[in-house]
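To keep things clear, I will list the structure first and then write my remarks on it.
Complex shown without one protein chain; remaining protein chains in place.
Entry: chain A
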Amino acid sequence: MSVEVEVDENDLAEMVEQVWESYLDPEGISPLMQTYDENQPSEVHSSVSITGSWTGHVVYASSRAAAQRAAAAFLAMELEEVSEEDISDTLGELANIVGGNVKAMLPPGAQLSLPQVVLAPESSARYPNTERISGVYGLWEGEPVSISMWQSSTDTKEEGA
């Protein structure tokens, strides 16, 4: 089954902006500056899977320093107080928030998984039979952060295999 995906880079960028305004940069002094470089490196990542009317993954990836800064902002603590668990929890919640907002824009009948967190680069993960269909890539106070959508090829297949 082929499904029109109506969540594009602009939609993702708007969600990202809301997350920054609400939690990561409420003062409006350090927004995510877009680089449009989909090959920028990451050191940690998190993801949620969506199945149903659209099938694929939403992936949040960043440097470890950016994840630590996000956790400090989420938990209102100093950078040096942030633990490994804080970083994991924060990354999971970031994937959940963006994934939930993506799901809300999809046709009815999609299911959202609980988030998965991997304290390793996004490039270490494989999402079988998927292709990246959109993403926001940027620098947050000089550190790489990206949010991307990976669509399962079973959704994009035009002809039977």
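Methods note: a residue touches a chain if its C-beta (ideal position, glycine included) is under 8 Å from a C-beta of that chain, and two chains touch if they have at least 3 such contacts; residues count from 1.
In this text, contacts and distances are computed from a predicted model.
Engineer: Given the choices "Flagellar hook-associated protein FlgL", "histidine kinase", "Response regulator" or "Probable sugar-binding periplasmic protein", state the protein name listed in UniProt for the chain not shown.
Structural biologist: So the chain that does not appear here would be "Response regulator", according to UniProt.
Engineer: For the chain left out of this view, which of A:V5, A:I97 or A:I147 touches it?
Structural biologist: A:I97
Engineer: Can you list where chain A touches the absent chain?
Structural biologist: That gives, for chain A, the contact residues 18-19, 21-23, 71, 74-76, 86, 89-90, 92-93, 96-101, 103-104, 108, 112, 114.
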